[in-house]
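To start, the structure under review is shown below, and the notes come after it.
Omission of a single protein chain aside, the complex is shown with its protein chains in their original locations.
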Amino acid sequence: MEIKKLLTELCGLMSVVGFEYHDEEKLTALVAPYFDEHEYDTVGNHIFIKRCGKENAKRLFIDVHYDEVGLMVKGITDGGHLRVCMLGGLDARILPASEVIVYGKETLHGIVLMKPTVLMDGKEKEKLTAVPELLVDVGLTKAEAEELTPIGTPIGFEPAYTELRGGYIAGKGMDDKCCAIPVMAAVAVLDMKELDCDIYFSMSAREEVGHRAVSSAVFRIRPDAAIVLDVGFGLAPEGKKPDDADMKGGPIVTLSALLDKDFTDMVIETAKKAEIPCQPIVDAATTGTHADEIVYAAGGTPTVLLGVPLWFMHTANETVALDDLKYTAKLLVAVIREKFGRKDG
Amino acid sequence: MFTELKKFVMADGVSGDEAGISAVLAAEIAPYVDEVKTDAMGNLIAFKKGTGKNPKKVMFAAHMDEIGFMVTFIDDKGFIRLSKMGGINYGAAAFSEVVFKSGLRGVIVPDANTAPNDFGPNKVYVDIGARTKKEAEKKVKIGDTCRLTPSLAKLMNGRVYGRPIDDRIGCVMLFEAARTAKHFENDVYFVFTVQEEVGVRGAKTAAFGIMPDYAVAVDIGGSGDVPNCAPFAVVLGNGIAIKIKDGMVICHKTMVDTMKKIAEETKTPYQLEILERGGTDTCMLQQTGAGCIAGALSVPTRYGHSGVEIVDMGDVAGGVKILAGLCEAELA
Partner (left out) sequence: MNTEFLKSLAKVCAPSGAEKAAASIIEKEIAPFCDEVKYDKIGNLIAKISPKNGAPEKKMMLVSHMDEVGFMVKSIDNDGRVRIALLGDVDTRTLSGRRVTFTNGVCGIVAAKPIHVLSEGERSKPTAVKSLYIELGTKDKAETEELIRVGDYGTFEPKFVEMKNGHLAGKALGGRSCVALLCELIRTIDKEKLKDELYFVFSVKREIAKMQFGAETAAFTLAPDFAVILDATASADFDGVKEYDRGAKCGGGVVLAPADMKTIYDRRAFAEAVSFCEENEISFQYPATAAGAETEASAIHKTGVGIPSLSLGVATRNLRSGAEIISQNDLDATLALLKHLVK
């Protein structure tokens, strides 16, 4: 498996929250070969299933959210510029003069407009333009824009990727699609005949607008255990320990009263035994991830939460270390074998 | 439609205490459906069986509850303290008349020396004219609800104002759709939900009981044409609004496209709505169980949650056409 290529192809897919169907065929082409079956459910979750072949096998639910933050057209000015609203908690500081892709009836390049500082007075300069006041220029007249980029048109970042020194990859959509790479790598390595569980890998929808879809998948599948993977804050200048994780320090294992204590302890023990670096980090009461829903949905599921450290969250240049993806894949393999390995030899 | 709206507006139904409005709606809609029932939560569900070859389960939801108050405490002098039910604006409610289910009237007043910005729970009280706690307790019990006195009147250009138009106007639209649909291709559930104003509670259990294939919430929205308001593309009188997103939901593309298509086929003017804050029953309809194809119609509304909510009956009529169209359409 060529991780770098797969990572940029997967993260490069357009999956702005609410529009998870946009690149469905491309997604299927990338992920389905690693699995036996693929379902696309009513609320937008893509679920890939790998079976162990045993009847009444246990069901392991692995969640990675497929959606990403973006913008949406909410109005068109007389000048033909697009008024936008945020989809998910985009880092609004990066927006002025950003290059974006407008997924209208045609796919168009757009640039976020900004008032140059030379035209501003002192006070105005110190403030960030609020998103409701931001406009996107796509070079169209009002009439053309109403036709090509009507209200409701999604806007995303350009899928362009850069490799930094030391094995870091930067670009849009790493949150949370980069976490799919270790899952696929793990499934490629695991011999399902040695396991007592079917794997339901949910690339879930609508996480960025309040975790709206994953419980529907849980309701249908009724898993026996769940592993949630989401990105976590990588330590950067002015970030702080013990909340942030070291880049290349291995996957974050979240310690939380919300999660299953025994399962979490087992993950840490397994990492220790297999000598895979990992970073236990406390998020005491609530995690802000899909785990918050999965634990309680449809009768409850014992859940653990793993994280990949990431720099520059919710920008067009989210950055992850390839090493962390590899460690995470290894840990997944070890944990799944430990928890669901066939005991009968 | 004005007659029905007036009837629905006058019936009482503060969140959690919707028996009054529920009885009125049940009686009005019964002739046009096969079955009317109430679920454990209090949602009123009117069901009409479809005759199509491949009928889908379609659920329409309009909330029948309204914002109001609940009595929490009566002091020695007979003054009554309240807890708000729903997003009431204490500033807009102060110095107004309230009415209890028994018909008892009172006035809602802020504590002396309270600045308007500080009006809030336990900073306002109701004066019913009682002289002692005992006297008040004869008329009012802890847990009783009251509401701003209802009203409805016509303005220019087919516009009406009053309260609670939120969301009795949606109830009117469901009723009118049941009455005017030419035939029922689909199994249609007209659901009048409870407790929307206190956190979209009723729609969740109603949807769980029905498990619809398609669901549409009908509620009031905003209007971006009043002086000095933030930019908002939907305006009063330009047609019913088909919701694309609000603060709690991004509607299903299939639902948005289906409603647009019906609007275009019936030459009904429509607008597309994007609300950045707030939510309606829609999010619960979409999330319940294994999920469904959910969307919403919003009636463009000025001054929502005040005593003077304004809607345009032309927009309302357009919404009815789309709902009727969904009853009649062959859905995939």
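As written, the chain order gives the labels A and B, with residue 1 at the start of each chain.
The rule we apply is simple: contacts are C-beta pairs under 8 Å (C-beta built on N, C-alpha and C of every residue); 3 or more make two chains touch, one makes a residue touch a chain.
Everything numeric here is computed off the predicted structure, so don't read it as measured data.
In the complete complex, the hidden chain is touched by one of B:I142, B:L155 or B:A332, namely B:I142.
For the chain missing from the display, the contacting residue among A:E20, A:D230 or A:D292 is A:D292, taking the whole complex into account. Residue B:V198 is the one among B:V107, B:V198 or B:V308 that touches the chain missing from this view.
Even with one chain removed from view, chain B keeps its contact list with that chain: residues 15-17, 39-41, 43, 70, 72-73, 75, 81, 83, 85, 121-122, 142-143, 195, 198-199, 201-202, 204-205, 208-209. Summarising the interface, chain A meets the missing chain with residues 224, 241-242, 255-261, 264, 280, 282-286, 292-293, 295-296, 298-302.
The definition used in the following text is that only the chains that are shown with their structure count from here on.
Work out the mean CA point of chain A and of chain B, and you get 36 Å between them. Listed in rising order, the residues of chain B touching chain A in the complex are 230-233, 244-245, 248-250, 252-253, 256, 272, 274, 276, 283, 286-287, 289-293. Within the complex, the chain A residues that touch chain B are 17-18, 21, 41-43, 72, 74-75, 83, 85-87, 132, 150-152, 206, 209-210, 212-213, 215-217, 219-220.
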